[in-house]
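Handing you a structure now.
Only one protein chain is missing; all other protein chains are in place.
Going by the order they are written in, the chains are A, B and C; count residues from 1 in each one.
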Amino acid sequence: VAAGGANAMPPQGNPANQPPNVPDWTRSLGEGVVARPYGKPSSYESVVIRRDVEWLTASRESSVSFTPLHALDGMITPNGLCFERHHAGIAEVDPADYRLILHGLVDKPLIFTLDDIKRMPRVSRAYFCECAANSGMEWRGAQLNGCQYTHGMVHCVMYTGVPLKTLLDEAGVKPNAKWLLLEGGDSAAMTRSLPMQKALDDVLIAYRMNGEMLYPENGYPVRAVIPGWEANMWVKWLRRIELGDQPWHHREETSKYTDLLENGKARRFTYVMDAKSVITNPSPQAPINHKSGFTVLSGLAWSGRGKIARVDVSLDGGRNWQTAKLDGPIFDKALTRFYYEFDWDGRELLLQSRAMDETGYVQPSKSELRKVRGVNSIYHNNGIQTWQLHKNGEVENVEIS
Amino acid sequence: VAAGGANAMPPQGNPANQPPNVPDWTRSLGEGVVARPYGKPSSYESVVIRRDVEWLTASRESSVSFTPLHALDGMITPNGLCFERHHAGIAEVDPADYRLILHGLVDKPLIFTLDDIKRMPRVSRAYFCECAANSGMEWRGAQLNGCQYTHGMVHCVMYTGVPLKTLLDEAGVKPNAKWLLLEGGDSAAMTRSLPMQKALDDVLIAYRMNGEMLYPENGYPVRAVIPGWEANMWVKWLRRIELGDQPWHHREETSKYTDLLENGKARRFTYVMDAKSVITNPSPQAPINHKSGFTVLSGLAWSGRGKIARVDVSLDGGRNWQTAKLDGPIFDKALTRFYYEFDWDGRELLLQSRAMDETGYVQPSKSELRKVRGVNSIYHNNGIQTWQLHKNGEVENVEIS
Amino acid sequence: AAQTAPIAQAKLNIGRSATPEEISGWDIDIRPDGHGLPIGKGTVKEGEPLYVERCAACHGEFGESAGRWPILSGGNDSLASHDPIKSVGSYWPYASTLIDYIRRAMPFGAAQTLTNDELYAITAYVLFLNDVIKTEDFELSDKNFGTIKLPNESNFFDDDRETSEKAFWRKDPCMSNCAAGHATVTGRARVIDVTPEQSKGPKVE
Partner (left out) sequence: AAQTAPIAQAKLNIGRSATPEEISGWDIDIRPDGHGLPIGKGTVKEGEPLYVERCAACHGEFGESAGRWPILSGGNDSLASHDPIKSVGSYWPYASTLIDYIRRAMPFGAAQTLTNDELYAITAYVLFLNDVIKTEDFELSDKNFGTIKLPNESNFFDDDRETSEKAFWRKDPCMSNCAAGHATVTGRARVIDVTPEQSKGPKVE
C-alpha cells in the first residue's frame, strides 16, 4: 500500500515556495540547455520506476520487472518504463556486429546488417506488448497489491520497423514454408515458432520505439513485433529467422506458454491475447487523496483481436455497469485509455472494468474464466480485476463472490 | 558533416561477434531486470542527443538545444530528445509546492495544487510543438549543416492534460474577458497573451508527455499546450493565468516573436505555425552509406492549421515533384512522417519536400517567402529546405536558384 | 442501486478560492493601459547608479550590450535596413513592456529582487538611454507612466497572413517543369562553416 495511506491530505510543502511568496526556482536561474543532452524525469518522480517481485524468480537475469501503470496516463508508455522480461539478462549488442540471418525454405538465404534493415521501407505503428503471464500470479486469488504487479507486464509504444513480409519477399518464400522460427541473440537464444500467415500479415522487424532506437532491455537493435500476440513471441535481439514446414515445439511453446487446464490437458499455440482491462486509478499504489466528491476513475483496455469497442465500469463488484469514455487514439491492438467520472459519496466501493473488442468478445469475470480454465493455466489470465476502495481512499486487490 | 563521410561502407565490426561465431552477448548473461529501473538508450546511441549552437546565445540559461530529427523516425519524439528553449534555465519545481492561480475577470479566483489538476477530467493528444524561431538562422541563406540545427526546434509527444476550458468553467468567465495571460514560474516568469477563443478551443493544461510526467526542461509539473501555435506560447512551469479585456503586449510578443518585414513594419500576434516540412534522411548529419540503388527518402511535415494532406518531394531542386507516402497516424497539428522510395542512380541530387495541409496551404519556396517577408523576420521561416546529395552520399545544406 | 451520482456538467469543486494576498504576490504583470503598475517612483538620475551596478555588466553602460548579451538602446531608423537593430527605443511599441519585463525577469539571475522605486528609476534610466525620456531629473512613477510613448508603436500590425499571403493557398501546386533550366547552387552552409562539430557535442553520463 502506498506510503502515507490515503485521504491523507497531500503534503503541504514549503510555504516559502508558495504564493504570495516567490519560490526558489523563480528567484534564481536553473540549469541551462544541454546540461542534460538526453533528458530524464524530475528527481521528484523517482518512485515512478519499473519494479520486480524478488521472490518470483531465482535470479534477476531470468525475471520480470513491471510497468508502473498506476503512475502513467494516456495510451503511450514512455520508453524508460516498459516492463522487462529477460531469460538470460540484457544482451548488449554492438550495432556494428549486429547481423540478421534469414534462411531455411527460401529461394536465397540472406544476411542483413543493421544499416541494411534501416534503409528498407518501414512503417510506424503503436501496439500493446503483453506477456502471456501477465496477471498469472492472480489465478488462484488476489495476491499482489498493485496494478503494477497484477497487470504491469504490458506496455504500448510506437514501433518503427520493416514488415516481415518485405524481408520474406526479398529472400523468396518456398511454397512448402508454413512456419518460421524466430531466434534471439541473447544468452537464452530465445526461440518461438510463428505461423506463416501471421508473418505475412502484420509482423514487424522493429528497431525503434517512440521514435528512437530500441532500448537494450527491449531488444536493441532489432526485435520482432507480433501485434496482438503474446510478448514471448516478440523475440528480442533478433538474430535469425528460419523458414520450415512445421513448428519447432521449442521450450517456450511446450514447457512454457502452454495453458494447463483442470483436466491435465494443455492448450498450445495460444498466441492471441484476449481482451482485457484494468483500472489503473485508483488502485492500491494510487489511492484517492480527496475525501469524496468529483472523481475520475481511469484505466487501460486492450485486445489482441483488434480495436477496443467499449469499456464498462462497475462500482459495486459487477452488479451494475456504466459505459466509460474512451480517450485518445483507438488503435488496432493497442492500449486504449478509458475514463469514468462520478461523484464519490465516500462510501466503500468494489471497482471493476470490463473490456469489449470489435469482434464482440467481452472480458470475462475471474469466476467465469476459472470455470472454463481452472486455476493452473499461469498464462492468459484476462479476468476482470476487482479493487476495493475504502472510505479512507485506500485501495486493495480483492476477490469477490 | 557526419564523421566518416558517406558512401564509406559502414563499420565492419568485430568478426568474432558475427556469424558463424557466437558473439560475446550470446555466451554470457547480461544485466538482469531493474538493473535499470528507469531505462535509457544503448551506449552505442550516445551521439543521439540534443545539441546546441554555442555562438547563438550569451548563456546556456537563455538558449536552445535541438532535437536530433535525423536520428529519429515515425511521428513521436521520445521524451529525452525534445528540444529545449529556456529563458532562465530549467526551473526545478517541487510538486508539493506547485500552485496554479487562475484570476482576473473570473467569478471566483481559484488556486490549484498539482493533485487538484491531476484529478480533473483529462485528455491525451499528440501535437507538434515548434519554436517560432525554428529555421530562423536560415532566412538569409543556408547557414547550418544539419536538420537538427535547421529544423530541430520542433518535437511531437502525446500530451495528457486538462482542457483549459474546464478550468475556466470552474472559475466562471466574466463576459468582458477576452484575453488570458499565461505566466511561468521560471526565473524569466515567461508571459504570453492568449486570445479567449483559442483558450476555449483546444488549449490543454498539460502535465504528462508520452504517458509520464513532463520532464523538468519541458515544464514539469505543468505547462500550456497551444496546439498549432508557436512554442513560446506553450508556457512551461505554468504558475498563473489571468483573464483580462485586452492583450498585455509583453516582451515576448513585442520585442520578440513579432515578424519584421522589409519595410520596417512588424507583424504581431503571429501565432499559427504555417505548414512546413523537412527531409530528415538523408540530411547532412545522416548521409547515404550505400553507393546507389534502392533508397528511402524520409521526413516530417506539420501544420498549425490542421492535418497534413499531402507531401511532395523533388529530387531536382523543385523542377519536378512526386507525391510521397504518408505513414503512421495523421493527427491534427501533429508531426506527420512521409517516405519517398526511389532507385538512386548515384547522381548528385537536390532534395526538397513540400507540405500541403488540409486548408490547401502549400509550403512556399524560400524565395517565395523572402519575396513577401524579406529576410529580417527571424521567426516563421517555413520555406522549402534544399539538401544537395553528393555522389559520395554526403549531404549539404544549400541555397539554390 | 447506483452508488454513483452521474456527472451533470456542473462544477467539479476542485481547487479552492485564491486569497487576494496569495494573488498579490504573483500578480506582477503590467499592461499598456497601466493595469498592474505598482505604486512607486524614481528618477533617471537615481536609476543611473542602479543600472550601472546591476545591469551594465551585460547590457553595456549605455545599453549598447556587452558581448552577446541583448542590446537595450540604439538602432534608430534601422528597421528597414539590412541590419535592423531592435532596441527598446527603435522597436518596442510600449514602455509598459519594459517595466513589466524588468520587474519579472531582470536582473538575469536575480529576478524579482528590485523594489518598486528601483524599478521605476531603472526603467526611467533605460528610457533615458533610448532618448524617450529626455532629462535626468525626470521622475517616472505609476502616476505619469501613461504619458510615456515609444516611437515605433504605430509600426505593428496584427497577423494578416491569411490575406497578405493568400497566394500560398493554391489547390494544385506545380508538379512538373516548375522552373526553367537546371537548379544551381547559390550558397552553402559549409562555406559559412558555423555548424558545431558532431564530435564536440555535450557528454551523456
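The rule is short, and it goes like this: contacts are C-beta pairs under 8 Å (C-beta built on N, C-alpha and C of every residue); 3 or more make two chains touch, one makes a residue touch a chain.
Being a predicted model, the structure only gives us computed values, none of them experimental.
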Selected residue (touches chain absent from view) among A:A35, A:A96, A:M196 or A:L260: A:L260
Full-complex contact with the absent chain, from A:A35, A:M120, A:M196 or A:I330: A:M120
Residue in contact with the excluded chain [from A:L102, A:C129, A:V173 or A:V278]: A:L102
Which of B:S43, B:N176, B:Q246 or B:Q322 contacts the chain that the document leaves out: B:Q322
Contact partner of the left-out chain, one of A:S135, A:T160 or A:T191: A:T191
Selected from A:G293, A:G317 or A:G346 as touching the chain missing from the view: A:G317
Positions on subunit B where the hidden chain makes contact: 18-22, 26-29, 34, 37-38, 293-294, 315-316, 319-320, 322, 341-345, 347, 349
Sites on subunit A contacted by the missing partner chain, in the whole complex: 1-3, 46-47, 49-55, 57-59, 61-62, 87-88, 101-103, 108-113, 116, 119-121, 141-146, 149, 166, 169-170, 181, 183, 187-189, 191, 239-240, 242, 244, 246, 248-251, 254-255, 258, 260, 262-272, 274, 284-285, 312, 316-321, 350, 354, 356, 359-364, 368, 372, 376, 386, 388, 396-401
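Here is the rule we go by: only the chains that are shown with their structure count from here on.
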Other chains in touch with both subunit A and subunit C: B
Chain whose average C-alpha position is farthest from subunit B's own: A
Mean-CA-position distance for subunit C and subunit B (Å): 22
Residues of subunit B engaged with two or more neighbouring chains: 49-52, 59, 61-62, 88, 101, 111, 113, 119-121, 187, 189, 239
Residues of subunit C touching at least two other chains: 12, 14, 18, 22-23, 26, 108-109, 111-112, 201-202, 204
